[in-house]
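Okay, so here's the structure we're looking at.
With one protein chain removed, the remaining protein chains of the complex are shown where they sit.
Entry: chain A
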Amino acid sequence: MNSIWTIARKELSDSLRNRWLIAIALVFATLAVGIAWFGAAASGQVGYASTPATIASLASLGIFLIPLIALLLAYDAIVGEEEGGTLLLLMTYPLSRGQLLFGKFLGHGLTLALATLIGFGVAGVAIAILVKDVAVGALAVAMLRFIISTTLLGWSFIALAYVVSVRVSEKPIAAGLALAIWFFFVLIFDLLLLGMLVASQGEFNPELLPWLLLLNPTDIYRLLNIVTFSDSTQLSGVLSLGSDLPIGPNGLWLALVLWFVIPLAGAWALFRGRRI
């Protein structure tokens, strides 16, 4: 455990030193406050609308931003150590490959969790102070759920970045693949699902279709943040399939947890077989 914490501690201090943590927190806080006050500007309304609407808007933004930040934070975790010449040296220490990987995950995971907590937490506090008549208790619960789900989404993309990082031998390739992952899950996946629906002209097994949403962590995240905070009538596009999922919020939470556990275990298995 000491070795894991030593690696995590270095990652965390690197994030503080290169100002990643503060930059991410600042971006989150600015966007959250902006969305809270100006999210409904398109419909001619300026000012705080409601907690569910704010959370839904933040989640819509989060699916673009969080995976990208997580991938950027973690894509060079292992390949960067190898290119920098430190991986070989680290592996001669009393440190297993699993300890190195989990230490990195703990460090990157804490960085993202802290940035999310500080960034969105500050926004939550600002809303609670500045908005009259807001139900502070409900806002706190909603923000906490949102922060936890955002952190889990980030962790799943950190774990996916590790799969890439332990597999490739050059940082530019890792960066390219990380961007491809972002592109696939954030932009392509739902289009593919829609395409499949249209192409099959409704012939596709209707019971199977909603489950396919669980194959994308960003869809799970959106379902969690929209279904949990409002009714399913707000679901649009492929997400409307989510109303047919029989697993409820607890199942969605579990699915999001599995989305970082399974890729992380996969990265570990791949790393164990890697030649150094």
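Here is the rule we go by: a residue touches a chain if its C-beta (ideal position, glycine included) is under 8 Å from a C-beta of that chain, and two chains touch if they have at least 3 such contacts; residues count from 1.
What we mean here is this: contacts and distances are computed from a predicted model.
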For the chain that's not shown, choose its UniProt protein name out of "Cytochrome b", "ABC transporter ATP-binding protein", "CoA transferase subunit A" or "Acyl carrier protein".
-> "ABC transporter ATP-binding protein"
Looking beyond the chains shown, say which of A:G85, A:P246 or A:G273 touches the absent one.
-> A:G85
Of the listed residues A:F64, A:Y93 or A:F184, which contacts the missing chain in the full complex?
-> A:Y93
Mind listing the chain A residues that contact the chain we can't see here?
-> 2-3, 6-7, 10, 14, 17-18, 84-86, 88-96, 275-276
